[in-house]
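Every protein chain of the complex appears in place save one, which is left out.
Residue numbering begins at 1 within each chain, and the chains themselves are lettered A and B in the order written.
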Amino acid sequence: MSEFRGVDFFLLDELLTDEELAMREAVRTFVDREFIDNRAIEEHHRAGTFPRDLPQKLGELGVLGPTLPDEYGCLGASSVAYGLMMQELERGDSGLRSFASVQGSLCMYPIYTFGSEEQKRHYLPKMARGELVACFGLTEPDHGSDPGGMETKAVRDGDGWVLNGSKMWITNGGIADIAIVWAKTEEDIRGFIVPTDAPGFSAPSIEGKFSLRASVTSELILQDVRVGPEALLPHSGGLKSPLMCLTQARYGIVWGVIGSMMAVFDEALRYTGSRTQFDRPLSSFQLVQRKLVMMHSELTKAQLIALRLGRLKDEGKMKHYHVSFGKRNNCKAAREVAKLGRELLGANGVCDEYQVMRHLMNIESVYTYEGTNEIHTLALGAHLTGHAAFRG
Amino acid sequence: MKIFVCVKPVPDTAAKIKVGGGASIDPAGVKFVLGPYDSRAASKAIALRDAAGDGSEVVAVAAGNPNKGESEARKRIKDVLALGADRGILIPDESYENRDPLAVAKALAAAIKNEGEFDLVFTGRQAVDDQAFSVGPMLATLLGVPCVTDVVGLEVDGKTATVKRAAEGRVEVLSVNLPCVITAQRDLAEEQYPKLKEILKANKKKIDTFSFEWPAPAYRVTELSPPPEPAAGKIVGEGPDAVPELVRLLREEAKALSF
Partner (left out) sequence: MASKILVVAEFRGGKFKKGALECVAEAARLKNSMGGGEVTALVIGGAAAKQAAASLGKQGADRVLCACADWLEHFNGDAYGRIAVAAAKAEAPSVLFISATLDGKDLAPRIAAALDVGYAPDVTKLVADGEKLTLTRPLYAGKAYATVVLETSPQVVSIRPNAVPLAESEGGDAPVSDFAVDFGPDDLASKVSSVEAAKSEKADLTEAEIIVSGGRGLKGPENFQLLEELADVLGATVGASRAVVDAGWRPHSDQVGQTGKTVSPNLYFAIGISGAIQHLAGMSTSKTIVAINKDPEAPIFKVADYGIVGDLFEVVPRLTEELKKAKAG
């Protein structure tokens, strides 16, 4: 049994409902049993493989799109509960959390928000069960931080559409059954549900990643992909639509990286407590304590931010700039914590027998995707000053 | 089939237990969980109910402090409800800690008798805190039904159960008439963790309160103390000639051998 017990310096558990605590515990146990105790995550990371039964297992557990209502096979859980689920998944590995983020926040959310009733009934229950895997195609090879510049086009063809273009850095791309593809039509940016077995659609895997190795990352290529009218998300319109999805996913990241920090901090604290140098435990040295305290402070601050953000979200008061604050701060904190953790484990820290280096490598992706630190800085800058520095 | 599962909140086995103030442990930082054996008992009870079908139910019963908002006992009942049990019974107990197992068994027996007929009662083989191994056999005695302890296998056929008991160095197979009390060993069922949907459902399931007049304790803990400091490690000797002394120390000093 894993000895991980979480980190709760400011007694934040007292602010969680029993239901939220019980759900966190269930996901924590799941991650321990399925990925940590049996070393499975280490093996997937080493081999660069995605756990193929993950979608179904997460579906059974109930962490895919859990905040959506139960009439679509989801749970109607609170946003804080969702955040705690993401935290626990990412304590295992950012790849596990990334899968759930993409499936739930980036794909189920837009179908729920922009889809027709028929689309919702058709897709959401299967996606919640993990029977149908989805990916989200917004970023393009030449348009990362600037998605509005996208080149993918959707042209009307009878009552359907023809899509052309390519998408880059797409989590779940190669394993997806459907892709939520964002494309420019004559009028506006719209979202489409594209079956990945449609002629002209391919999703070559991006190889050689040093990060998120237990997660599938692909390119999406759409060459004259023909879809019917039912593929269009009828209520989508404008760049605002995909950005709303990103706000959801970023919210999950704000929590997710806390899991990464907890894993690293927990490991570093144990390690420095049990390893002896100069006849004393490492953790009795001042320089080691300083690092531990820095890690712990960053982690604790990140938790306070995430919980407040979650309550705001559940009260309907959360704004995109609140999420930018959380994503920017917590990812930066997680990167710092992983680095310090790696230092504290010395040479052992570079081996995959310990988790720190895996988290350190993963966080580089998480730091970058869903809006880089810089983009979120400028989003906050725009909110504070009224000047959007990233627009021409 | 009507099945009762009696559970107890216990400190997580990885918890650091601090003592030194009277008969209580220092509760700070101690996380309470559903006991590991209770959890297997619950899983088995739920599987039996599902196999039995219509009209069957699993009722989770726990005694514990009703105060402090949601009590630990209520939470553990909810844990069992989240695994799929149908409803719960909470027996309030103001002075829960170090409660005499016989008193607990009396309370459970009263609560179960109050429910009328039953087929099976499960308990864990032991609680991992007071390690008394007592409540199951006591409960059976008070209810006047047979009891099998340390059960690793159980099949029910009508009003008879075939039960496997893991005794010391042997496995006994018993045929037992229902109703009976079973104390669960780990192997009785696979470990289950609750699905999130069931956690949400559990919140809506009914937990009744059963009041019990707690008797004066027959067993009383007067003090808790930390374990004796382990002796510093020692090199027993060199080479195979040191072996007899090692065996002697393991038997007599460490008391680590059962023979």
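Odds and ends about this structure:
The working rule: a contact is a pair of C-beta atoms (placed from the backbone, for glycine too) under 8 Å apart; a residue touches a chain by one contact, two chains touch by 3 or more.
Keep in mind the model is a prediction, meaning the values are calculated, not measured.
The residue touching the chain not shown here, chosen from B:Glu155, B:Glu172 or B:Glu190, is B:Glu172.
Screening B:Gly53, B:Gly158 or B:Pro227 against the full complex identifies B:Pro227 as the residue touching the chain left out. Mapped onto chain B, the footprint of the missing chain covers residues 11, 13, 16-17, 19, 23, 25, 98, 100-102, 105, 128-142, 145-150, 162-163, 166-177, 180, 186, 216-228, 230-231, 233-240, 242-244, 246-247, 249-251, 254-259. On the side of chain A, the interface with the absent chain consists of residues 1-3, 37, 39, 42, 270-271, 274-275, 348, 353-354, using the contact rule stated above.
Definition applied: only the chains that are shown with their structure count from here on.
The centroid of the Cα atoms in chain A and the matching centroid in chain B are 39 Å apart. Remark: chain B residues 12-14, 31, 70, 75, 78-79, 82, 191, 193-197, 199-200, 202-203 touch chain A in the complex. If you check the complex, the residues on chain A that touch chain B are 1, 3, 5, 18-19, 22-23, 26-27, 29-30, 33, 60-63, 66, 70, 75-77, 85.
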